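Since the structure comes first, as structure tokens, the remarks are kept for the end.
Right, chain A next:
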Amino acid sequence: MSAITNVARASLSKDLRLEWRSKDAINSMLFFALLVVVIFSFSFDPTAEESRRIAGGLVWVAFLFAAVVALNQTWARELRNQVLDAYRVSPAPANALFLAKAFGNFIFVIVLETFMTPLFIVFYNLRALGPAYQLLIVSALGTWALVVNGTFFAAMSLRTRSREIMLPLLLFPISIPALLATVEATTAILTGDFSAKFWIVLLAAYNVVFTTACLLLFDTVLNAE
Partner candidate 1 sequence: MKSLYAAYAATWIIHISYLALLLRRYIRLRNEIQELNQR
Partner candidate 2 sequence: MIRRTFPILGVLTAVLLSYGLYEALIGAPTEQSMGDVQRIFYYHAPSAWTAFVLFTINFVASVVYLIRRSVKADIIALVTAEVGVVFCTVVLVTGPIWARPVWGIWWTWDIRLTSTLVLWLIYVSYLILRRFSSSGQTPLMAAVLAIFGALDVPLVYFSIRFFRTQHPQPVIGGEGSIDPKMLQVALINWAGFLCFACLVCWSRYRLELLQREVEETEALEELLDSRKAQ
């Protein structure tokens, strides 16, 4: 157990350090996120009342696209330097690498969301009518749902042609319940019309199921010759 956490922590801190030093991925991603917000804002000019009802969906679709761009480069560095082969022959548990990558992506996407949210609030004149603190829970759960499967499918896509398009192709259908739950929960909190509780519970269940599945099956995927 401690082996997993040690390796995971080491791998994660390495990723964060590399990212912090070069900053190229985060910069281009932030700009992409800004572009997405602006373009989405052009397509709608809603009143404050309407915007609360549709903002949930819009915001999460925007986050989804930004997340896919981030997820696609998850394993790029590892591939370039043949790190995966080295990992396969090392005694380090595959789970640790997966957790490190997933957490790294999670932090990355949360940063993107933190950047995009105030922009959306500004462009759509948003104000939450329901319990706003729940939005934090929803973002965390929703983001983890996308990121855990996204990191896993990114690893699966490595050995396919058209790697970049394969990731969203695999991720989107499986993520539909999570996306639906996240959007509905967000809309619930923004409009205050209904309770987000069921959706939050569903998201938690989704996260438990798929985090377990990813942890159990990542070894198989990594070691597939």
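As a convention for this text, a residue touches a chain if its C-beta (ideal position, glycine included) is under 8 Å from a C-beta of that chain, and two chains touch if they have at least 3 such contacts; residues count from 1.
Regarding selection, all candidates are chains of the complex that A comes from, given by their letters.
Worth saying up front: this structure is predicted, and the values here are computed from it rather than measured.
*Asks:* Touching chain A in this complex is which of the candidates 1 or 2?
*Replies:* The candidate that touches chain A in this complex is 2.
*Asks:* Looking at the complex, which residues from chain A come into contact with candidate 2?
*Replies:* Per the touch definition, chain A meets candidate 2 at residues 149, 156, 159-162, 166, 169-170, 172-174, 176-178, 180-181, 184, 194, 198-199, 202, 205-206, 209-210, 213, 217, 220-221, 224-225.
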